[in-house]
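Can you read through this structure? Questions will come right after.
Note that one protein chain is taken out, while the other chains of the complex remain in position.
Let's turn to chain A:
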Amino acid sequence: MALTNIENEKTPLLEVEDFALTFRLYKKGLREQRMQVVRKLNMTINKGEVVAVIGASGSGKSLLADAILGILPENAITEGKLHYQGKPLTRDRQKKLRGNEISLIPQSVNALNPLMKVGKQIQTALKHSGHRKALQRDILQKVNLNEDVANYYPFQLSGGMARKVLSAIALVGHPELIIADEPTPGLDSQSLQEVTSFIRSLADDGKGVMFITHDIDTALKIADTIVIMNKGETIETVQAGHFNGNGENLKESYTNELWNARNQILKSNYKKKSSPSPGDKSLQIRNLNYSINGKQILEDINFDVLPGEVVGLMGESGAGKTTLARIIAGHQQADGGSVKINGHEHRKGRNPIQLVGQHPEQFINPKWTMGQVLEESGMLDSEVIHMLGIQEEWLSRWPSELSGGELQRFSIVRALHPKTKFLILDEITTMLDAISTVEIWSVVLKVVKQRNIGLLAISHDKQLLNQVCHRILDFHEL
């Protein structure tokens, strides 16, 4: 008995070796094509360890999680070694283990059933009966939520609370291996702190955690080991301690780049000093009001944006920033108030105010190829396409075949039509990794400056706004 226990201690919880993933495709004619999206992937997770998987969007992080859980699309072919507790993960075994020993904290808060109370959703995750109420109470306490939350519906939860509920659902069955797929983007600093310390405490309890993220800073706070992925390959596996200074301890240049990208958004081509002079062509927002079901979301909002000015708008998650952005860009009607440029409201034709949203996939018709998307806005031969690093080959792809970062580049190109006078960017890089963030923002700022476009940047990330904006407005003081 003792011997087997020791052996158990030694076998890693999860071993991935030379893992490769291929998609079967039919692009043209009858020929079957294979597209390899993941190759040479290696990682090990031991008990009591948090392993962070970091990579740009589209590097194959989420596919790895899906492969471990066995929920890949049907046309995926996997190769290589995938072992859980020393034994290979077969399809049957995955079916048995997922939701019990291996569980997922999903990326999207949309994973909650909108019509079911939180408590009920936690209980359905329990396989065996008995003591359901007690277990539910325990788990809510563990994730630092009030007991009353069990009686809430998902729409009554803030973003941070919803994340915690998702964790509670994933953990109520006492899994051994927890896969957290991007659990942090969009959270304000306090919620972030709570979620990360909670994940750390899981590992300290002896569980294995795979923490998928694009954000190095968050990963460093809790991870023991960090696996860097790029374009479907493991670049290197680094001890968390090696990330310090200017990255002298990092072997690979990609890792180094990723590490140093954090602090240098716009050193190259943007100077803050050239402050714009006030003119009458400014964007004027006056007395905006908006309420949903009697709840006042926006109350008497007033501010101006000058052409060529970069204005930041800050506020915590759930404050109504996105609603404001949608109203200014004309996507939604306000209850009262006006949005004017040069004293005129926009009535017909192309709106000179364009919006780029946080989730590009919502703003792109899934039934269109990317070429059609650019054609719609008449930007098919804009020079911005090349500036943003969009490849010719992407134009014939479907939105589902591109990553969030790649789609976001298309959204930005679409908004940067010559007739655009004002641009609203609503958390455009929140879901993206550091390198993409730097690339996208530097291009945006360059174009905005060239064309004297007024920019309203909405974010909860103070550091980012400090780097890019002439002035920052606090959402609550408007």
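Rule of thumb we're sticking to: contacts are C-beta pairs under 8 Å (C-beta built on N, C-alpha and C of every residue); 3 or more make two chains touch, one makes a residue touch a chain; residues count from 1.
FYI, contacts and distances are computed from a predicted model.
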"Porin", "ABC transporter permease", "Nitric oxide reductase NorQ protein" or "Extracellular solute-binding protein" - which is the UniProt name of the missing chain: "ABC transporter permease"
Given A:Thr90, A:Asn244 or A:Gln362, the one touching the chain that is not displayed: A:Gln362
Per the touch definition above, residue among A:Pro73, A:Gly86 or A:Gly206 touching the missing chain: A:Pro73
Residues in chain A touching the chain absent from view: 23-26, 29-32, 73-75, 326, 329-332, 348-351, 353-355, 357, 362-365, 367-368, 372, 376-377, 398, 400, 414, 417
